[in-house]
Structures are given as C-alpha cells and as structure tokens.
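A single protein chain has been omitted from the complex, and every remaining protein chain is retained in its original position.
Let's turn to chain A:
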Amino acid sequence: MGSYPLIFELSKEGRTGFELPELDVPAKDINNLIPEEMQRKTEPDLPEVAEVDVVRHYIGLSRRNFGVDNGFYPLGSCTMKYNPKVNEDTSRLAGFAELHPYVPEELAQGALELLYDAEQYLKEITGMDRFTFQPAAGAHGEFTGLMIIKAYLEKKGEKRTKVIVPDSAHGTNPATAAMCGFDVISIKSNDRGLVDPEELAKVLDNDVAALMLTNPNTLGLFEEEIVKIAKMVHDVGGLLYYDGANLNAIMGVTRPGDMGFDVMHINLHKTFSTPHGGGGPGSGPVGVKAHLAEFLPVPVVEKDGDRYYFNYNLPNSIGKVRTFYGNFLVVVKAYTYLKALGGEGLTDVSQKAVLNANYLREKLKKYFYLPYDRLCKHEFVLSGKWQKEKGVRTLDIAKRLLDYGVHPPTIYFPLIVDEALMIEPTETESKETLDRFIEVMLTINREVEENPELLHEAPHVTPVKRLDEVGAARNPILRWSKDWQK
C-alpha cells in the first residue's frame, strides 16, 4: 500500500524547482492588503522538490490510473463514453480559453453566440423552453431545479412540503429534496421495476411540490406510464423534475418535455462527452418549461437582432448559483460534440447505446441473475445472487474484473437489487470490446466454481491490491502530516 510515496514524502528541505522573476511592480505592505488576524503565523508545509521529481511523480501516478482512454469502463449510471479529442482542441482555442469573464459583451460575441446556440440545441433535444448553464454538475442542477420549483410555488402563495422519489432513485434526488427543505417521500417500485401508479396515488395530495424521476430509470427501464404519472402529479398541483442522468438513452427518440416534465437537468459531462470522474469539472444545465423561465438564475443569454447579450433583468430569479456563467469551457466541449454529430448523429448515439446494453444483457443473463428480464434502455442491472450462494460476492467479481483490465460496473446500486451489478457499456464500444467483456465475465463465473479464493483475494495484478474498505471508513486518515508515519 505504502509503495507509492506522496509528493510530501519526496520533500527535501531547501530543494526547489522554480525561481520567481524579479518584482516589476511596486511592493506593497502585506498588512495593508490582508488583516493581520488573517495572516498565517507559520510557514505552510509544502513539498520542496525539483521539477523532475514533480514530473516523475505525477506521470507515475497517471500511469497507474485507469480511464476510458485505457479501456472499457461500463460504470452504470455514469455514461463513461469515450470523449472525442476534438473537444479538447476547441475548448483550448485562445478566444475561449483566455476570455476574461468581465470582458465587455461586444468583445465576447462569439462566446455568447455559442452559449445561445447550445441552449437552442438542448431545447430541441429535451423539449424544454429555457436553459441556464450555471450549475456545475448534476446534483447542483437538481438543487437549482428544486429551488426554481420552490420559488414558483411560493410566488403562487403555496407552501408545499413534500417531494416524492421512487426507491430506485439516485441518492442525490432525496438528498437534494432534503437540502431544499422538503420532506422526502419514497415510493416502492412495482415488480416490473417501475413507478407504480397505485403507490403514487396513495401519497399524492396538495402538499406535494414535486416528483423527481429519471426516465429510463435507474434499472435502465423506460417508465411506460410516464404520461399518466405526469398527469396525476399535475392534477394535485405538483411539478415533475427530470433527472437527466439517463438522457443518453433517448435522444432523438423521445423528450422529457413531451413526457410532461417541467424542470430537468442535463449532465453535459455524461451525455455530451466531456471528461468526468476526476477528469474535469462537470456541467449541469437546467432546463425549464416557459412557466418557470422567470425564476432561472441570472444572467441568461439573449439575442437582439445580430447582437447577443446577458439579460440580468429577471426580478423573480432565484439568484446566482455559481460565479459568472458556469463551467463555460465544458459547454464548449459539449457544443463541439453537438455540432459534430447533429440530430441524426445524436439519435444514432442513443440507439447504439441501447443496442449495446441489450446485447450484453442478452448474452450475460444465463450466467448472472437478471431480476427484470425485458428490453432495457442504455443500461441494465444484474444480480450476483447465484454467485453469492457459492460464496462469492459482487464485490469480489468487481475486483476480479480489474485483473482483466476492465473497469468494474457500478455495484450495490440500485439498492432494490441484491448484490447489484449495474452495467452501462455506452455507444462508443465496438462489438469486439463487448465480446471481450462477455468472455471475461464468463471466465470469472467459471472461477467462482473452480477457484473462489482467487476472487476473494482479487485484484492480483494491479499496483494496489484489495483495499481494506471497512478499515478506511472506520479509521480514516484524511490529511497528511509529518508525524503520520511514526
């Protein structure tokens, strides 16, 4: 475990890798800039290393890393599709990358046009009427969306207290509702893995502010009764929130706006191919129907003739949820992807994502228990319960996959499936890659019979072996200190 040192442990007193240039502006007294009580009294513990040490250290770490650029990454719910490198080119264009957020509008017309156009495309894809790009990622988008719902209800003079989430929901949904001050009402899925209209009817009343739903849902199954569900919620005066986590399954086929949703977020970093999971900041634009547009964060981008401008004049806005305009360069990457693929291309993306998931589901279901056995959308959930009966847990299977150079699927989620394995191959994987994954899963399934110990101790070939997750959670060491190793 300790085989790879922290950069702090490479530190040698007095060693440096840089030299600051001569001061070419008048020196100022720090006491005039920072109040004395806010100045630190001791030197910070920074690593003292040469440039070559820094480079070797981080290159070494990057070689131990696993990302979608190294191999197959079927992490369910996360849409770890390959991110085209052209996105990196466009987002590094100096006109975008070096643009100052306070530059006058007339000198940033290109950037404003891009935001404006990106909004038009997202509106077309989702059936929503307006978007904000401020939220920094999905959960931030959920928060923004529910705050908009809250503002809308308050303006109508209604004090509604409840938000309904299905028991298969992403954990961020109930967390968001709680953060926004709502009571969370969880409803059980039916035996088909879907929202049960009868269960929903039981909890619907005039206190319901919203239902939060993702469609296809967390099991990768399409909520077929969505139109009916939307009507039920609207009939009691509640709104519908669409969690865009699974948007990759439906582009060009159906739209949340047409299903009856009032507010939604999109994870640009999932559906629209920008790096995530340690690879870059996210972006969680929030889209609303027209009746909610007045509550969006300011500014929104608008167009007057040929001129683009920021509109700050939304008196009922919930306010800003992030500095400036959100993670703008992530929007540039997503815009590049949108432009490169176009409408037909995006439809093809969703269809291939669904095809790939169904191919894997069909090939694996004989060997791994499939609790909801029917056509799925972009992902599906297997259960390791047959393997568990033989003494091998899903965690062991996941660890063993690492030995074969595959990133494991999401495990133990959703909670309604015992020993869950949530698999999302995405559209960017070839049949050869999918076939290799099937072969690896079948090999591991044979190992369950023949050599379960091998799985209990996996992984064997990775730089770091089986982690003591329980020990890490019970006795976490969260900060390095000089005395740590003593």
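Here is the rule we go by: a contact is a pair of C-beta atoms (placed from the backbone, for glycine too) under 8 Å apart; a residue touches a chain by one contact, two chains touch by 3 or more; residues count from 1.
Basically, contacts and distances are computed from a predicted model.
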Identify the UniProt protein name of the omitted chain, choosing among "Acyl-CoA synthetase (AMP-forming)/AMP-acid ligase II", "NADH-quinone oxidoreductase subunit H", "Glycine cleavage system H protein" or "FtsX-like permease family protein". "Glycine cleavage system H protein"
Determine which one of A:37, A:469 or A:483 touches the chain that has been left out. A:469
Among A:45, A:89, A:258 or A:418, which residue is in touch with the absent chain? A:418
If the missing chain were put back, which residues of chain A would it touch? 412, 415, 418, 469-470, 473-474
